[in-house]
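One protein chain omitted, others in place.
Take a look at chain A:
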Amino acid sequence: MTALAPNPAEEDLATFLPADASPSARLFFDQFRKAGLPNRRVESWHYSDLRARLRAVPPLARAPDEAARAVARQKLAAGAFLRVVTVDGFYAPELSDDFSAVAGVEIIRAGEADFAGETADALLDLNAALARGGFVLDIAAGARVETVIEIVALAGAETDRSRFGRNLIRLGAGAHAKIVETRDEGFAGFGDSALFIALGEDAQLDYACRCRETASVEVQSLNVTLAARANLRSVALLAQTPFLRRQYFVSLAGEGAELQLAGAAILGRTDHADVTLAVRHDAPACTSRETFKYVLGDHANGVFQGKIVVPPHAQKTDGKMMCRGLLLSDEAALSAKPELEIFADDVACGHGAAVTKLDAQQLFYLETRGVPHIEAEKILIDAFAADVFEMLDSEALRDVLRADLSELLGEEKPA
């Protein structure tokens, strides 16, 4: 194997590790350095060659000062939900709402010890090494939080930055919550964020992510652990992302846990969005459903990689994975790769992938009723993508995503 040519971005990243970095941060950084930026020869990164794409990185984002908070505050529109705000990846209590009146909810600044130690990915290593100042959102055991909590990720710096957010959402046994994450850091920087979600036994979380990141290169890692009978419903709306990798590392760790993962990507221009799943059924009798949809116009490129691992002891596993693409132009492309690694014998696992164009007959039918062609297209695109929102239990979260989608289709049709 020939040695890879040096990548200047890796050298830039090396300067980000502070002199007073902890031994654990150094360890993670060494792991990253050893592996380097993943390239197409790394199988799980085959369709998103980060090493080729990321040739330089902007300066490291610093903890926000008053000026940075002022910049972020301007972008913080009045919202209906209680908010936890991060600025350049750092928890900003000054901009966040007061949760003291919400029983069972506590938000604290995160420390290294809050996060699970092992990682299986170079960008997650990099995040572990460089991230500082995230938050832990704790929902106490048994708490039923009715109000929607919104996590808002904003920028404070007014130029491109490298950002490393690292946050944890933890639900105690039997807790229920509804969380929407709005990622809108802006600028053409580099992002390598990680969100950890840990659900205790019987906990239930509805989680929606609205991803509007314009970063030239954006990597988002979700690390999810579900205890017995916990239930996570997660939907992400990804839109107009120049180069996004959203990777999910999920462990169904307790018997009878249920996972529903879904997403819709609305892409145009030369946008690239890669959703990569690694779902492990680490306990028996767990259920997982994965449904991801891509609307691809212009020269957009969608990637879906779905790995489901069922070890020998995970009997009675029930898994179904689906990926669908709607191609609006001849130059758009979708690569879909399901991988099922099943070592148990009493399981029901299935997967499917399909790519279609807008149906000319359906369009004609709508047009004969007076709906102009471009509106008819929007109606069909909306129906195709909005379908995945239905798996959320919370009407409020579904409404947020529906509104975002119509806004997206109204403003700019991805064609």
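Here is the rule we use: a residue touches a chain if its C-beta (ideal position, glycine included) is under 8 Å from a C-beta of that chain, and two chains touch if they have at least 3 such contacts; residues count from 1.
Throughout what follows, contacts and distances are computed from a predicted model.
*Asks:* Not counting the visible chains, the remaining one has a UniProt entry; which protein name from "glycine dehydrogenase (aminomethyl-transferring)", "Spore germination protein KC", "Fe-S cluster assembly ATP-binding protein" or "Dihydroxyacetone kinase subunit DhaL" does it give?
*Replies:* Matching "glycine dehydrogenase (aminomethyl-transferring)", "Spore germination protein KC", "Fe-S cluster assembly ATP-binding protein" or "Dihydroxyacetone kinase subunit DhaL" to the record, the invisible chain is "Fe-S cluster assembly ATP-binding protein".
*Asks:* With the missing chain put back, one of A:52, A:103, A:116 or A:383 would touch it. Which one?
*Replies:* Touching the chain that is not displayed is residue A:383.
*Asks:* Considering the complete complex, identify which of A:76, A:140 or A:366 is in touch with the unshown chain.
*Replies:* A:366
*Asks:* May I ask you to list the residues on chain A that touch the chain which is not drawn?
*Replies:* Interface residues of chain A facing the absent chain: 359-362, 364-373, 375-376, 379-380, 382-384, 386-387.
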